[in-house]
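As you look at this complex, bear in mind that one protein chain is not there, while each of the others sits in place.
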Amino acid sequence: MIKVGIIGASGYAGGELIRYLTGHPEAKIAYLASDTYKGKHISSAFPSLTGQDLPVCESFNGDAADRADVFFLAQHNGWAMNIAPKLLDAGKKVIDISADFRFRDPEVYEQWYKTEHKAKDETRSAVYGLSEFKKAAIASANLVGNPGCYPTGALTAVLPAVSAGLIDPAGIIIDSKSGVSGAGRTKTEISYLFSELDESLKPYNVGVHRHTPEIEQEVSEVAGRAVKLNFTPHLVPMIRGILTTAYAPLVRDVTTSAAIHIYRELYTDSAFVTVLDEGEYPVTKYVSGSNYCHIGLKADNRTGRLIMMSAIDNMGKGAAGQAVQNMNIMFGLPESTGLNRPAVYP
Amino acid sequence: MIKVGIIGASGYAGGELIRYLTGHPEAKIAYLASDTYKGKHISSAFPSLTGQDLPVCESFNGDAADRADVFFLAQHNGWAMNIAPKLLDAGKKVIDISADFRFRDPEVYEQWYKTEHKAKDETRSAVYGLSEFKKAAIASANLVGNPGCYPTGALTAVLPAVSAGLIDPAGIIIDSKSGVSGAGRTKTEISYLFSELDESLKPYNVGVHRHTPEIEQEVSEVAGRAVKLNFTPHLVPMIRGILTTAYAPLVRDVTTSAAIHIYRELYTDSAFVTVLDEGEYPVTKYVSGSNYCHIGLKADNRTGRLIMMSAIDNMGKGAAGQAVQNMNIMFGLPESTGLNRPAVYP
Amino acid sequence: MIKVGIIGASGYAGGELIRYLTGHPEAKIAYLASDTYKGKHISSAFPSLTGQDLPVCESFNGDAADRADVFFLAQHNGWAMNIAPKLLDAGKKVIDISADFRFRDPEVYEQWYKTEHKAKDETRSAVYGLSEFKKAAIASANLVGNPGCYPTGALTAVLPAVSAGLIDPAGIIIDSKSGVSGAGRTKTEISYLFSELDESLKPYNVGVHRHTPEIEQEVSEVAGRAVKLNFTPHLVPMIRGILTTAYAPLVRDVTTSAAIHIYRELYTDSAFVTVLDEGEYPVTKYVSGSNYCHIGLKADNRTGRLIMMSAIDNMGKGAAGQAVQNMNIMFGLPESTGLNRPAVYP
Partner (left out) sequence: MIKVGIIGASGYAGGELIRYLTGHPEAKIAYLASDTYKGKHISSAFPSLTGQDLPVCESFNGDAADRADVFFLAQHNGWAMNIAPKLLDAGKKVIDISADFRFRDPEVYEQWYKTEHKAKDETRSAVYGLSEFKKAAIASANLVGNPGCYPTGALTAVLPAVSAGLIDPAGIIIDSKSGVSGAGRTKTEISYLFSELDESLKPYNVGVHRHTPEIEQEVSEVAGRAVKLNFTPHLVPMIRGILTTAYAPLVRDVTTSAAIHIYRELYTDSAFVTVLDEGEYPVTKYVSGSNYCHIGLKADNRTGRLIMMSAIDNMGKGAAGQAVQNMNIMFGLPESTGLNRPAVYP
């Protein structure tokens, strides 16, 4: 039984980690840290967890390493880099949900996050936890930088086309639409009020969103050259789900059916990725509450472009679900252990 | 391993039964019947079930009894009464999700459902599957009439006060608010379109809703006398959840705290019912996607009334979840087997 | 042309007053006060007002009386009582959207709002602005306490039955369901975030909501005796609308049709209240964005109770719309001037 610690238990990612792990047959939550709810059962933060057998929340202190075998760090950006090194030194495994260990080049982090990186060596050697593409590296990693929600949706949609040489990576345009839970539980400004967001749709951080360099890092690695691309996030009046619609110029003649075949080959061993039939497109509700990802493809011969679409739950495959999947891989379990429950529909 | 058959697999209740049962360690879905999707994997009806190991849908014929140990009937009202007797004769257990076996008096059914009852003996001896109140009878039953969604919410809220003699049953007023999935997947009139229901709230079937006699039957049984009461359903712009707010005159002096104590005593062995602390009230989201029920109480001394509130998921405790709970009880398993996963939040 | 001043222009009530008044043929907004947006066009607060010809926002100071003929005070409770007396002394008319002038007895205000009332004489002589029931008094008033959103819906539904002697006022139970905009634009706690409220329904302030004494004051006045009643508010995942479902024991035999006739008589001259046909019930969407109110009735002879339902827009008839209606009455205009645009549907 893997002993699990979650630091930052009262945020949405923390709550979702708990939800997934309560159904995991090989893991047990041994440690929950939350300053806000210290001394309380986590149901004070999430009444949906009432009745679950869970340890009382504690205030994190630096010496918690002996409490668990693996730690999920679910705090704001800039926090994990102060904590992870000590946990790693104590021989623990660490899966960081924040952005701190997503970049191989700490300068890219510093440029986009406007924060000095304090664990440069660790981030250089950390593994980017995009499970389907980094399985071997994750299996032997002690530190995983869990991907951002948007990059997970975007990369799952475009990387097979890049690696198969179907498209020109320099022409990639990624238009993403996310449910509101991606904003987390702490942004209590007017603009996140129900009445402001319900029945409304908007783009934001156009051209400057911090998930851009994360997508570019991985596309560049697969493309074998530095790639810059467009990424535009939108906020959608729903709680969960990211729908990514990506466009790129085809560099060779390919039918939709052939593209689907290529994608299916690549994802043949993936428990969580389904490539839909021709003429079918992903719907966020079909993966809501789960770790699944649906992909749809359209080769548009009128315009010579490939349209690559994916649907994930930003809290599932886009955060906590993939983090648990990575834990499974790190501990030599089948990747779907405890994660194969279907989406909640409707 | 219990072999399970589901007839009416492509409706919302059918899909939710499948979702719960895919996570059940002691049951296996052996038979799925759906005329619409015969010959297909049920993911044709519910793409959320893509990748799940499930039998192909078949068209139901009368001789399916040998395919499973227990059958969930998830068809429209008036259907199960034609089918259940044969399954029972073959020695199978039957849990009917429709209204056909909820009434001990078939005349009440005929009066409210405007349909001749064709299995009068069976309905007289069937057990009303309100798990927390009929556990012993369910344990030895072969035929369970699974409660309606509204009655489950209403009865869970008011029955303890009735049995403890706190309130005058003749004065009970039940004001219920339901998510739209309660209307099922077949009502494709204009009035169920997204644009008609979203951002809107309405009462319907005021004074004439068919769940009224079901609530009255159970309240009367506990009260020991015939009770008539008001029940008003409302349609709320959300998918899942029923919030019941019930009012009744207090017949003896009781504080909120004392009422909570009485309820907690009654529900002390219930895995799924939580009675909230004084000043806390149920929220449908906290039980969404689960079989849990939250209850809140307020003894209003200004007016001499007790206010009893409950939140359930109409698809969970209000339908498929409670049906699986009843299966567990019928087969001698702990009632929470395969059902103790927390709600999906947010 | 009536010169109008709005103090508290950047809240939801302020914005809605502006929206209604931009279409008013006999009034012109001459003064807008908002500390947050001083020196700016109000479109900084409400981009929906971009392009409208409106005065720049100013910071309110005590000497604004000469800027307008009538002032709408749309600030938090406890503010207007410091300001209104000076405006009244200067001969101006005042319509207060807050609770400060709704109570004839300042002690009731002090008891429920936990605040000393600093304009006791003014509140004793102010007129409660429930337009349909106080038309004559409003016409000659200088100070109107505009009703709360819940009381407007509740009183419009129950007062005719009280005045006609159909029901026992002591038995009134009011179950109200409101859209989220009623919480205003300033409550930026976690619990008002989109992800917390969407797809969820909950009761709140059960038995202690401050709108209770306001409803009781008006019911008592019409009943001719002190009445206490139950009022339970619920928060619904939609932006606008209040649906009120009220119950009371019938004290004489009356059919639904007869009750409808009585209500129609009472509302015969009302431009904004429609009493629906038998078997039809109010739907909030049908009045959304407007000053209209729809009423439905059901005399339930099984239980001897009258069920009275109403739908309003909490921002329209429940706040800004009724305030403008009151302004019309105060200035001798037809009450529907500038207000007769239909609801926005769907």
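Every chain is named by a letter (A, B and C) in the order it is written, and numbering of its residues begins at 1.
The rule is short, and it goes like this: a residue touches a chain if its C-beta (ideal position, glycine included) is under 8 Å from a C-beta of that chain, and two chains touch if they have at least 3 such contacts.
Because the structure is a prediction, the values reported are computed rather than measured.
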item	value
Touch with the omitted chain, as defined above, among C:Gly23, C:Gly224 or C:Gly279	C:Gly23
Hidden partner chain, touching residue among A:Arg67, A:Lys86 or A:Lys298	A:Lys298
Sole residue of A:Gln75, A:Ser98 or A:Thr284 that reaches the chain not shown, by the stated touch rule	A:Thr284
Touching residue (missing chain; options A:Val254, A:Met309 or A:Val324)	A:Met309
Chain B, residues in touch with the chain not shown (by the definition above)	12, 179-181, 183, 185-190, 192-199, 237-239
Touch residues of chain A, complete complex, unshown partner	173, 175, 177, 179, 195-196, 198-204, 206-207, 228-230, 232, 234, 236-241, 243, 245, 247, 281-285, 288, 296, 298, 300, 302-303, 305, 307, 309, 311, 346
Residue ranges of chain C at the interface with the undisplayed chain	12, 15, 18-19, 22-23, 46-52, 181, 198-199, 239, 271, 274, 283, 285-290, 292, 294, 340-346
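Following the convention adopted for this analysis, only the chains that are shown with their structure count from here on.
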item	value
Chain pair whose interface holds the most contacting C-beta pairs	B-C
Distance from chain B to chain A - Cα centre to Cα centre, in angstrom	36
Mean-CA-position distance for chain C and chain B (Å)	38
Residues of chain B touching at least two other chains	198-199, 239, 283, 285, 288, 346
